[in-house]
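Read the structure below first, then the notes.
One protein chain omitted, others in place.
Take a look at chain A:
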Amino acid sequence: MWYRRYWRSNLYSSGLQPLLFLAAMGLGFGSQVEPGPDTGGVDYLHFVAPTLLVSGAMMIAVFESTWKVASGFQWQQQYVAVVTTPITPGQVFGGELMWVGMRLLLSAVVYGIVAGALGAWLGPGALLVVLVGVLTGLACAAPIMALSATVRNPSNAFSALLRFVVMPVMLFSGTFFPISYIPVPARMLAWVSPLWHGNELARAAALGGGEWLPLVGHGAFLVALLLGGGLLARSRFYRRLVV
């Protein structure tokens, strides 16, 4: 038995944003970029298509696990209502994470199809990119849900999160250019960013290449973040709902 929610997602908004980016950056801006060693020898469109899927997934994960989750505790209090039924706080968290996973999968698939129509994929590796996107999104969602279940004043926490974490991560995680172009101290931030690990995996899946060991490392980082964040969030859900 798991936590059910109705399909109320707005596919349009979640699928559209990364596609606009793809059109603007990949086709527009990309026409000015010569293929070279930094793009792995491919067109900028092909270079940026997989990472835009992953960063789009991160954005969806951020939005699905901030206000909506905080509201379940504080404003609408749906979670408070649900735990008076046989459902436990752990199941509420599991259901919410599953819901984010389904949204991620759906929008990644839509993006994948449209990007394919624009000629952004070079091979069947795109299928793997979809999975990488979902994994990266979940790895972001789990720790953010732990935050949402903890803070009593979500407005401040969330604007800080967006300004000081999500925005820099979005820009400097190798989505638009390799992180070798940013100074080492800033690069260290990229190393702990789930988006960078997801981007590396996605690009390797779409374009081929890359060595096994680092790829396994990237994957392990994301799985560890998902598990660690998930355990933390689960205990936070219990602490908040069972008092």
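In the analysis below, a contact is a pair of C-beta atoms (placed from the backbone, for glycine too) under 8 Å apart; a residue touches a chain by one contact, two chains touch by 3 or more; residues count from 1.
Convention: contacts and distances are computed from a predicted model.
One chain of the complex is hidden; its UniProt record names it "Lipooligosaccharide transport system ATP-binding protein", one of "Xanthine dehydrogenase", "Transporter", "Lipooligosaccharide transport system ATP-binding protein" or "NADH-quinone oxidoreductase subunit D". Interface note for the absent chain: among A:88, A:150 or A:235, the touching residue is A:88. One chain is missing from the display, and on chain A it is touched by residues 1, 3-6, 8, 76-78, 80-88, 241-243.
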